[in-house]
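Heads up, one of the protein chains got dropped from this complex, but the rest are sitting where they should.
Labels A and B are assigned to the chains in the order they are written; within every chain, residues are numbered from 1.
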Amino acid sequence: MSLSQGIFLFCLAMGAAFFAYNAQRLVRYLRIAGGGSRLNDIPRRIWNLLSIGFAQTKILRDPVAGPLHASVFWGFIILQVGAIEILVQGVARGFAYGNFLPAPLHWVFLLSQELTAGVVLVAVAALLYRRILVRPKRLQGDRVHSGDAILILAMIAALMVTLLLVSATQRVINSEHPVAVQPVSAPLAGILMALGTSPNVVEAILAVSWWSHALLILVFLNYLPYSKHLHVIVSLPNTFLSNTSGPGRIGVMPLMDLESESEHFGASDVDQLTWKNLLDGYTCTECGRCTSVCPANITGKLLSPRKVVIDTRKRTMELAPQLVSGDAPNGDIREHRLLDKFITEEELWACTSCRACVYECPVSIDQLEIINELRRYLVLSESRFPEEVQPAFEALERNGAPWAFSPSSRAEWAAGLDIPTMAELSERGETPEVLYWVGCMGSFDERAKKTTVAVARILKAAGVRFAILGQEERCNGDPARRMGNEYLYQMLAKQNIETLDRYKVKAIVTNCPHCFHQIGNEYESLGGHYEVVHHSTYIAALLEQGRIPLSQGQAGAQRIVYHDACYLGRYNDVYDAPREVIRQALPVIDVVEAKRSKDRSLCCGAGGGRMWMEERTGKRINLERKEELAATGADTVAVACPFCMTMLGDAGKGTDGYVPVVDVAELVAGRLKA
Amino acid sequence: MPSVLTYAEVRGGDLRKISLEAASAARALADAYGGEAHVILSGGPGVGAHAGALGEHGADVAFVSEHAAFAQYNPEALSALVAERARNGYAAVLIGGSARGKDLAPRVAAKLGAAILSDVTALARDGDALVATHPVYTGKVTATLRLTAGSGPAVVSLRPGAFTAAPAPRTVRIETAAPSGDPSAVRVQVKETPSVDSRKLDLAEAPVIVSGGRGLKAAENFKLVEDLAAAFGNAAVGATRAVTDDGWRPHSDQIGQTGRQVSPALYVAVGISGAIQHIAGMRASRCIVAINKDAEAPIFKVADYGIVGDVFEVVPALTAAIRAQRAKG
Partner (left out) sequence: MDVKFRIAASGNAVDETGLKWDMSDFDGYAVEIALQMIEKLGTGEVVVISLGPDAAQEVLRKALSMGATRAVHLKSDTVPFDSAAIATALAAELKDGGYDLIMFGKMAIDSASGAIGAMVGEMLGLPTVHGCATLEVANGKGFARRELEGGAEEVTFPLPAVVTIDEGIARPRYPSLKGIMAAKKKPMESKPAQLGAVRVTVDAMALPAERAAGRIIGEGAAAVPELVRLLQTEAKVL
C-alpha cells in the first residue's frame, strides 16, 4: 500500500469512526424520551417515503425554491454513485467503474455525473443568490442559522467544482471518453489545454482536486450532525416514520393514559415528549415554510412553528448529554426546561391547530404534536391557561357545552320541524337511516341555528329518515382536547360514545367539521366506531343521486368564494364536496378561489380552542382572512363550518363593502322546491 | 294580640328608604293580626327625630335607642337589642334586606332561636303561619314558603323595592329602649367608609337606572351612561358583571343574579347584550328600554322598547332629548 493510500485509509477510517460516534450519540439522545414503535401500515409509509421523500412533492410546493432544492437533492443521490467510486479509489488504487461496466452503461454514468454536477452548481448559485441577496422573509429569523446554510452551499459548490476539475484534468491526461458524455469537463479540459498547462500542473490540479473532493465528502459528512443539514441523513427516515400524512387517521391526537401513576401529564421538557418529536428536532432544515403559513405568525403573534421545533432540538442537545452521561448534574437540570424557558405560554396559546405548518413541512415534521403536549402539561399538571378559558372548561363540565346553555335547550331549533329524537324512535323500536349530529354551535348560536335548520330541511326534502339526539347530545370534546384538557375531553367523549352505542348508532352526518373529526376519527381510540360524514359531503352525495328537489328558476349570477375549513380540508381532505354543493345549488354562478385556498387555506382563527380566548396581539386572524376572501371580488363567502361562519361573519361587520357569509347548506336550502 | 316588630335602618344620620318599606309591610301584617306595628330606631344621638316619618308609615310605637356606640353599625349590640325587644310577644320581626339588614336578620333569628324567611317579595298571614314568596335559583323560580313558628316570633327579611312605602299616618308613641349590657363592648368593630364617589342615589332607591355593558367598549365611555343618568335627574348608574369584572365599575354597581336585584320604574340598558344572569337582576323593572347595535341581542326580548343602533350615537341624542323634556317642566 502506498503512503497516499495509507493516509486516505486513515482519513476514511477516522471520518467513518467520528461519524459513527456522532450517529450513536444522537440515537442515544433520542432514547431519553418515550414513545413506541412506528412500523404500522408499512405500505403507506413506503408511499410517503417515495412521494414526499424521493419525489419531493412537498418541497415542490414552493415554485422557486422547490425545483432548486429538488435539483440539489436528486443530484445528490445521483452523485453518490460517483462518490462511492472516489472513496473506493482512495483505498484501492485503479478502481474505476469503467473497468467493469460496459461502455454504454459507463457513459450513462459519466453523463449523469456531469449533467448533475452542472445542474447542482447552477442551483447552488441560485440558492446562494436567493439567500444572500433576495433574502426571502421565511429565511430570516432569530432561530435561523444563515451562516450554516451558506457554508453548506459553499461546500456543495466546492464539491461540484472539485468533481468537475477531477474529470477535466483526467481528460487532459487521458481523454478516453467521448466529448458528448462529459459535456462540462470536456470544455474545461479544453481550456486547460488551451492555456498550455504543463502535465505536472495538470497532475497537481488533479491530485489537489481529488483529495479536496474526497476529504470534503468526509468533512461534509461529519459536519452534518452539527448543522441543520443533519436533515440530509434523517429526513428520509423521518418521512418514513411520520404519521403526518397517514398512516392511520390524520391529525388525531394521541390518547393519554390518565390512570397512570405518573407525576406529570403532558410534556414540560423534551424527555417527556416522544423520540419521534426529538427526531423531528433533528430533521428541521430551518426552511421556515411552516412559519410562513402559520395564521398566528402571519398576523404578528409570537408563535413560530419553526422556533418550536428548533427549540426542541436545542433543548435536546442541552438536556440529553446530561441525562445520558449519568453523572450527577450540577445545578437543577430542569431549570432550563423546554416549557417557559424556550417556548412560552404566549406562543403556545396562539396556535389555532389549523395544521398548515404540518401540511407544509417538506420533511414531515409534526410541529403541532409538540405544541399539544406542552398545552396538555400546562392544563393538566399546572392548571395554567388563559383565564378566559376557565368558564368554558367549567361550562363543559357542568352543561356538556362550552357556554352557559343547559342541555335542555339543545333541540329548541327543531321546534315545529317534526324531527324525531333517537329516544322517541327507540321507544317505537325504529332506527333512522342516519343520525344528524348537530353540535353545540348549531344548537345554541343564533346564526348557526339557521344552518342547522337548513340541513334539516334538506334532509327532509330528500326523504332521508333521520333523527337527532336532542337533549342527550353533549359537546364532542374537541375544544377541551385542543386546549390541552385531556381529562375533560375523555369524560365528554366517553359519555357521547356511551349514548351513541346505547342507541346502536352506525351512520352519522354532522353539522360541524370539528364534530366530524372527533366522532369520525378521534373517538376510535376510545372505542367509538361510526361511519361519519360532514353535511357538505352528505348533501353533495344527495345532489349527485338527484334526491334533492331544487327549483329550476335562474338564481341571478353570483360570485361566491368558498373558504376551506381547516378540519374539513387539511385534516380530512374534503375540498371538492362543498364546492360541488355550491355549483349544483346555484347553476349560474362564478365560484372563485381565494389566493390561499384548499390545502393552503388560511385558518379563520377559531381552532385550537381560540374561539374561547381573547386575541390580544397583532392583527385579528379572521380579519386577515376575510380581507383575502373579499379581495376576490366575491359578493358572498361560503363556508361549511359554524366557527368559520362566526369568525368570518364578524370580521368587517359594519364597514362598507362588507361581504356576507353563508353556509353551503343554506345555499341549497334556499333553492329547495317550495 | 300579637304585634309586628320592625327595624328601621339609619345610615349617615338618614333614614333609609327601605325602613319605610319595612314599616309599611309591618303595618299591613299587623293589621292582619289585628295588632300593632312597633319599630326599633337606633343610632347616635338625635336618631329619635325619625320616629315621626315612621309614624307616617304606620308605626304605632317607636323604641328609640340613642347611644354613641350605635352611631356606627354595631351588629352584635344591635342584634341583642332587637332580639331582646322581640321576646315581648311579637308574631314577627321584619327587617329590610339591605346589606346591613341581611346581616342583622340572621343574627336576630339565631339569638331568638327563631326560624327565618329571607329576602321575601310578598308576605301574608295564614292562620298560625306566615306565607311569603322568595325568588330562588337565580330568579328563575319563585318559591312560596310557609313558616309555622309555633311559639315565639318569626324573623323575616324583605327584598328592597318589593314592598311599597305607603302612608298610614298616626301619632307614634315613643319609648326608649335601653340596651342591656354595654353596646360598646363588642368584638366586631365596624367603621363606615364613604364611597369613592359619594353618589347619593342608590340602586335600590332610584326610580330610574341607566346601566352600561360591554357595548361601551372602554371604561371611559361610561361617561355616556353617567351623562344620561344626570339628564334624568333621579337616576342611578348600574353595570353588568362583565364590566365590573373588568374593573370598569365597582362591584357594588353590578346588577345581576349575583349582584343587585333592582326594580326601578325605568331601566335603560346601554350596550348590554342581555345575558340571562343580568336579566335576572333587572327583569322586575316596570319599564325596560334597550339600546344595542345588534338586533339579535337577547336584551330586546325583555325590553319594552328597543332601539337598534350605535350607542355612541343614540345615547347622546337620548341625553339631549331627556334634558330638553325635563327643561319643559
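The criterion applied here is as follows: a contact is a pair of C-beta atoms (placed from the backbone, for glycine too) under 8 Å apart; a residue touches a chain by one contact, two chains touch by 3 or more.
Not measured: the values here are computed from a predicted model.
Although one chain is omitted from the display, it touches the following shown chains in the full assembly: A, B. Listed residues B:Ala32, B:Val131 or B:Ala165: the one in touch with the omitted chain is B:Val131. The chain not shown here is touched by just one of B:Arg87, B:Arg170 or B:Arg286, and that residue is B:Arg286. By the touch rule set out above, chain B reaches the unshown chain at residues 11, 73, 75-76, 79, 98-100, 102-103, 105-107, 109-111, 113-119, 131, 134-150, 154, 157, 187-195, 198-205, 208, 244, 250-252, 257-259, 265-266, 276, 283, 286-289, 295, 300-310, 313-314, 316-318, 321-322, 325. Although one chain is not displayed, its contacts with chain A can still be listed: residues 258, 263, 265, 379-383, 385, 387, 390, 393-395, 398-399, 404-409, 471, 486-487.
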